[in-house]
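Complex shown without one protein chain; remaining protein chains in place.
When the chains are written out, they are named A and B in that same order, and each has its own residue count from 1.
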Amino acid sequence: MEVLEKKKLKVATTSLAGCFGCHMSFLDIDERLFDLVQLVEFDRSPLTDIKEVGECDIGIIEGGLCNAENVHVLLEFRRQCKILIALGACAVNGGLPAQRNHLPLTDILSEVYLSSPGLGNGMIPNDPELPLPLNQVHPIHEVVKVDIFIPGCPPSGDAIWKVLTDLLSGRNPSLGHGLIHYD
Amino acid sequence: MSSGSLESILCKYDGSPHNLLQILREVQEEEGWITPATVAALETALAVPRAKIEGAASFYSFLHLQPVGRYRILFSDNIIDRMGGSQALMERLCNLLWVEPGKLSEDGLVSVTTTSCTGMCDQGPALLVNGRAITRVDEARIDAIAERVRAQVPLAEWPGEWFQVEDNVHRRDILLGSDFEPGSGLRALHARVETDGIQASNTRSWREGLPRGLVGPATMLDEIKHANLRGRGGAGFTTGLKWEACRNAPLADGQDRIVVCNADEGEPGTFKDRVLLTSHADMVFEGMTLAAYAVGARRGFLYLRGEYRYLLEHLEGVLARRRRDNLLGHSIIGIPGADFDIKIHVGFGAYVCGEESALIESLEGKRGTPRNRPPFPVTHGYLDQPTIVNNVETFAAAALIALNGGEWYKNIGTSHSAGSKILSVSGDCERPGLYEFPFGVSVAEVLEACGAKDTQAVQVSGPSGFTIAAHEFDRKICFEDIPTAGAFMVFDKTRDMFQVARNFVHFFAHESCGFCTPCRVGTSLLRNLMDKLHNGQGSPYDFEEIEKLNHILQAMSHCGLGHSACNPVLDTIEKFRPAYDSRLLHQQFTPAFDLDQALSQARQMTGRDDELAHFGAEHGDKQ
Partner (left out) sequence: MTQTFILDGREIPFEPGQTIIQAALAAGVFIPHLCYHPEFKPHGSCKLCTVKVNGRHTASCTYKAAPGLEVQSNTEELNGERRTLVQMLFVEGNHFCPSCEKSGDCQLQATAYELGMMSPHFDHFFPDRPVDASHPELLLDFNRCILCSLCVRASRDVDGKSVFALAERGIDSHLIVNAASGRLADTNVALEDKAVQVCPVGVILRKRKGFAVPIGQRTYDEAPISGHLPLAEEC
């Protein structure tokens, strides 16, 4: 991992197959967010209005890969970001959405759209605008190289702060007892 | 199954839970599979919980708790079979029979799948039908098999020549060349012992230890030690020390010492024990009897791999004759108290059961999981009794040593590797088969003898052994250079050594017993990575992962299987690196799975096939 220089770092964030819980937790770093804003500048993020990710120092990904769109966004982040961070259980191991993995997608789709009344009028939506779901939900490290993982559902604001400050000061990020959590 | 025949099987096996697996085998031979009714009956009859019965049975590839069809066809899947075209042959058979590999046909008639090496590498490609080996399979034979399956011709009416198994011995030395007279080893040893000591001591049973003057057993042990005999099963442990440790191990009340012959011969590419048991069974059984004499054992087992089940009747015949000739049973060759007999235990397709402590677990009717050691089998083996486990060839050599003396034997071979070694040669050569050489023969000499041309590499001692490259062909087969359990697989320059290693990694993943974490999970991870490289998705990241797994397997595994599971990969990486580099097609990290394939079910369900319903070349190398 490259050592980051002491200029304002560009950070982008996104939520793939996640619940925004991790982003909420990110905001949970509270007043430290002001310190953070001294050090970083946000690119594409639910916190900004930028739609396309530009070249960045750090990319933070919440959520796993559930559909084609998730994969495209992730690949774009990987291309643009020097350091990629998997934030939260879903990004780290697929999380709750991956609990569908033991069911064949075909069964899920027909159960949801064909068998149960009310939804989809008995047909599976096939609008090309809609991203197709993947056969299984995957954590992001199975598709791109991930540099840093912050586990937790969601990770605490403290854990996120610890990793970011470690990173900003050039240390290898680590979480001790109490900060490292998978739940 | 009629309760009567279950009754008689139970009776044959003393109604003992330790014989559970043999009972299950016999039931299955009658009924085709182990039905819930059988499990229930055995639960009562043997007083073993059903979960234990199911747990043990399901460990073994050849025991079935589900129906498997009237014809169960298993293609031997060693790299040598593959080089002989086994994959295309299997596909052909599946197409002809309208079955998917690994699945029972809808009418319940037939299933077709693969199995680990069946030990017919010199006459492959080979397959098993209901456990019987069919050798030299080609397209014509496949078509004929398909016809008979469809017409439901009973196996007994299939052409006998299909089932013919040849010895293919191309070079004989002291062992394969001897015309060993049954009993001659025992008598020669007996003659060598001063008569006075024998009579006095042997009025006591063998098992009562070795009071002063019991010269017979001591003489045998001395000869074996003097001969410098080392085990032929791979590890090369000094046989004399093993026997002595067993003999010296204390016996608790009611205990016996046990002699076990390891005929599991599961290491792919090895088939010499098959030939020894086919044509030199007397020498093997005599070696076991001599071992029993030396250590003071009264009970012996031959653990015969399931793939060699067809040898059972022949071997039982030899044992019966030896009993008639007083070479087994009570007071063998008239030595009072010299009592010993041998039972044959048939295995069921589990390579790990060749590992001696797993073998003992299996003998006891359990899952073939290697034990924690110490204690070692020589003190706590079969049912916790002092036990020696030796390879088939080791026992045959012991018989020769009794016959001709340790001094004669130790002068053959090299200083650290006395005697001869039987090599099972297969692969790219004109004359595959058995070659017996004195230890110290070079790889090049063996290649010359078997008519190998343009050889790129030789896999010595099977997947868990060594990949030897051309620049090393002057290295020698012996414990001090290249030790071997006997396999000698030849690969010429047209072969892809990466595929060789990948085949071996699949073998280990299939045969891992699953007991310890590093091997259970690690072999599967390694297999997946090798497949990823094979599928053209490899990157240097994957290569790093492979190296990491190699290390974990080697350092943390519980038994020899896990320790050596990475050997073929380590060796081929070191010696055939280009075969890997050419597969690291991507410089950047590549996804663990095929992205486009991951949309297949959604495409199928939505009927979409537009550009957005696919992944283009976007992933992969583009930075």
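Operating definition for what follows: contacts are C-beta pairs under 8 Å (C-beta built on N, C-alpha and C of every residue); 3 or more make two chains touch, one makes a residue touch a chain.
Keep in mind it's a predicted model, so treat the numbers as computed, not measured.
**Student:** Touch as defined at the start, partner being the missing chain; which of B:87, B:238 or B:528 qualifies?
**Tutor:** Only one listed residue reaches the unshown chain, and that is B:528.
**Student:** Touching the left-out chain: which of B:509, B:546 or B:569?
**Tutor:** In the complete complex, the chain left out is touched by residue B:509.
**Student:** Going by the touch rule given at the top, which residues of subunit B touch the chain that is not shown?
**Tutor:** 36, 39-40, 49-52, 54-55, 58-59, 350, 352, 367-368, 372, 374, 509-518, 520-525, 528, 548, 551-552, 555-558, 592-593
**Student:** Where does subunit A touch the missing chain, residue by residue?
**Tutor:** 86, 89, 92-96, 98-99, 101-102, 136, 138-139, 141-142, 146, 148-151, 153, 174-175, 177-178, 180-183
Heads up, the rule we're going with is that only the chains that are shown with their structure count from here on.
**Student:** What does subunit A use to touch subunit B in their complex?
**Tutor:** That would be residues 68, 71-72, 75, 79, 104-106, 109-110, 124-126, 128, 131-136, 138, 142-145 of subunit A.
**Student:** Which part of subunit B faces subunit A closely enough to touch in the complex?
**Tutor:** Listed in rising order, the residues of subunit B that touch subunit A are 541, 588-589, 591-593, 595, 597-608, 610, 612-613, 615, 618-619, 622-623.
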